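Complex shown without one protein chain; remaining protein chains in place.
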Amino acid sequence: MIPRSRFVSILSVFLVSSVSLAAEHSTTLTDTAENIQIDNWSHMIVHDGESCSIRKSTLHGGRQEGVDVIDVNNGRLQFRVVPTRGMGILWVQCGDVRLGWDSPIQEIVHPMHVDLDARGGLGWLHGFNEWMVRCGLEWAGSPGTDTMINNQGDSVSMELSLHGRIANIPATKVVVSIDKGPQPRIRIRGLVEEITFHGPKLEIWTEISTELGSSEFQISDTVTNRSASPQEMQIIYHANYGTPILEKGAKLVAPIDEVYPFNDRAVPNVRDHATYDEPTPGYVETVYCIHPKADPRGDVTILLHNATGDQGVSMKWPINQLPYLTQWKNTIAQQDGYVTGLEPATGFPLNRQAEREGGRVPVLEGGQSRTFTLDFNVLTEEQQVRTVVETISRIQGADMPKFHNNPLITSEAATE
Amino acid sequence: MIPRSRFVSILSVFLVSSVSLAAEHSTTLTDTAENIQIDNWSHMIVHDGESCSIRKSTLHGGRQEGVDVIDVNNGRLQFRVVPTRGMGILWVQCGDVRLGWDSPIQEIVHPMHVDLDARGGLGWLHGFNEWMVRCGLEWAGSPGTDTMINNQGDSVSMELSLHGRIANIPATKVVVSIDKGPQPRIRIRGLVEEITFHGPKLEIWTEISTELGSSEFQISDTVTNRSASPQEMQIIYHANYGTPILEKGAKLVAPIDEVYPFNDRAVPNVRDHATYDEPTPGYVETVYCIHPKADPRGDVTILLHNATGDQGVSMKWPINQLPYLTQWKNTIAQQDGYVTGLEPATGFPLNRQAEREGGRVPVLEGGQSRTFTLDFNVLTEEQQVRTVVETISRIQGADMPKFHNNPLITSEAATE
Partner (left out) sequence: MIPRSRFVSILSVFLVSSVSLAAEHSTTLTDTAENIQIDNWSHMIVHDGESCSIRKSTLHGGRQEGVDVIDVNNGRLQFRVVPTRGMGILWVQCGDVRLGWDSPIQEIVHPMHVDLDARGGLGWLHGFNEWMVRCGLEWAGSPGTDTMINNQGDSVSMELSLHGRIANIPATKVVVSIDKGPQPRIRIRGLVEEITFHGPKLEIWTEISTELGSSEFQISDTVTNRSASPQEMQIIYHANYGTPILEKGAKLVAPIDEVYPFNDRAVPNVRDHATYDEPTPGYVETVYCIHPKADPRGDVTILLHNATGDQGVSMKWPINQLPYLTQWKNTIAQQDGYVTGLEPATGFPLNRQAEREGGRVPVLEGGQSRTFTLDFNVLTEEQQVRTVVETISRIQGADMPKFHNNPLITSEAATE
């Protein structure tokens, strides 16, 4: 029960080790059960003549004080993971292509400075600047009242805040490892617990991994209900793109069954949802709710590419894991956060009450787990983009998307 | 006005001192007025051949980052105090007997991660895992609206959150000491301030103390109203027990005048309130509000023991200090938090408005103090348990408890 001291950690500071690639390497950077917290650590590897690295550091000053970040370089691809903010991924860079955006919030805000209930349940936005932020797990969508019948037959109400709690919970355990073998793979894994007494007992083991020298990477998460009783859950993989991919003429390419405008504002342009405008001061966001089509293997593949089609990103996931896709267009002025969100999810981002009524809120039985796996490829050449466009075109086939004119949400507040 | 540096503290790190037991030892671990904060410190004593210790450390990682803990070993009894969480006591261990429980919340959660108003005023539960957590001081019970007439004659309303603020306020001053004399006593004292402008100016000096080599310990707290004007106050000593004492057939033994079911749900089993069931997935808590009986000296003694009656804990306190006792039965599945709370208090855990109407909210005049003293004994043998059972039986005498069928709370929300 006696905790180990932080001084153990300080001994590890700037410990730079070079391991043989034949051997698996694994380091626990955080483990609250053991009182392990390593503030500064790095690991270097040379692979095919490229220097690769994993580096953990802790930021200081302002609202960043105490924020842990992990910077990974696989020799071709760089990305930054933020354990303090629920293992979110701040940005990914591959050559000239960045996955990410320029949020007006420039600091990586520690959750201590985020009051989720502030500004009518929009406090989550006070720290929103990630490329990939997970929304969930007890709820994931719009703020507002959720009234339901509990298991004692009583009608109970709860005020939900925007996009849930998981992105503002620091990881309980963080482990970095490199697989052995001819194609070594870096894995950054983190356990985030959204657990309360008389409430959800949901945990998520997140993983982002990439092979050395690759432009591809994978997110693979497992959500488990640790309770003995059933528990609703929601997750949205809120992936956000600004420049350089997003620009006037940028395009979403996706195999689509149906598209619903999220609200009245999105109705007029539902048929043009796939193309993007330049930064427009005062633009008010529009949101489209998409039922995507899968390939014969059951996977959905989508693509966002720039105007000339020589930069882009593809995202692929099993449709049975994440059956819904939300496209959020926020082509506002650059300094106000010019961005689009492409959001594979267990549902759409309406308030949980509407999602439940729509049959889009999964329930995990006691002890049950669900895994969510998404593959990403950063496309830095025109030929790569064209290949993915053709793949998606084949999946779409002759059946055109069905465009709905009735918004999914009408009288409800529709805040992204 | 120039603050002393933390470097003073670092010089004290792992300073292990052995003092003669004839001399009193006292160390200030935290004093914000002097900018004293010692992160790591320990003190060893050998007494009757047993090694005793007091150790202060600071936890790191996840939601534990920056949480101070004090671990005490009196040679027979071990316990952990958490200054960062209002001087709560995480657990007490004596031989095979643990006072405490297995909350689904495993980390010792820093108050920065607890938003009391979250989940409809249930945010307190996000950090709830102590054996002993004090509820209070401005309010201590159920969440919800409290409407009252203020001293200007206006009707004012305030939304109260569950169990008040004091458990999520870090201590302003922490002092550890060992009394001199033939029976040295370790004292861990902490000042916690629940003070706001245009609001309560309540402070509590908490103390937990134990003699070297003893299975007994004492909590003795003094609450003071620092204002010049009168101030309501409430305190609940929320002591929580899981395994090994709590199990199917475990029993509460208490001298009782009257028992009220807290709400409708508790009505059917009011006569069986004293015995416990095994962990039951989906069990919904039941709560009983008890008017205990005192012995001729004015003390209430209660006992919780396991099924076979060879492990238990006794709690004793002056009835004029804490006239009410709440029994909270939450015999849910082990992983959801199988626990019972035995809660001596200035009132019952209804919303403060109902407590005020019931005449159970004390008022402290300007400058006035009240002291609350509770004695605990960890019982590790059958004979010890039997002796306490007999003592309580004598206090109960021939008058049986009066069981009420009408719940204390009816239409109100009844959340523990």
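By written order: A and B. Residues from 1 in each chain.
Here is the rule we use: a residue touches a chain if its C-beta (ideal position, glycine included) is under 8 Å from a C-beta of that chain, and two chains touch if they have at least 3 such contacts.
Keep in mind it's a predicted model, so treat the numbers as computed, not measured.
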Selected residue (touches chain absent from view) among B:134, B:163, B:201 or B:238: B:201
Given A:282, A:296, A:359 or A:397, the one touching the chain that is not displayed: A:282
Sole residue of B:172, B:222 or B:334 that reaches the chain not shown, by the stated touch rule: B:172
Omitted-chain contact residue, chosen from A:26, A:51 or A:106: A:106
Contact set of subunit A toward the excluded chain (per top definition): 13-14, 39-40, 55, 57-66, 69, 71, 78, 80, 93, 103-107, 112-113, 115, 117-120, 122, 125-126, 128-129, 265, 281-282, 284, 332-337, 415-416
On subunit B, residues whose C-beta touches the chain left out of the figure: 1-3, 5-7, 9, 30-33, 35-37, 66, 111-112, 115-117, 151-152, 157-159, 169-173, 193, 195-199, 201, 226-229, 366
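Just so we're on the same page, only the chains that are shown with their structure count from here on.
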Turning angle required so that subunit A lies on subunit B, C-alpha fit (0 to 180°, nearest 5): 120
Between subunit A and subunit B, centroid-to-centroid distance (C-alpha), Å: 41
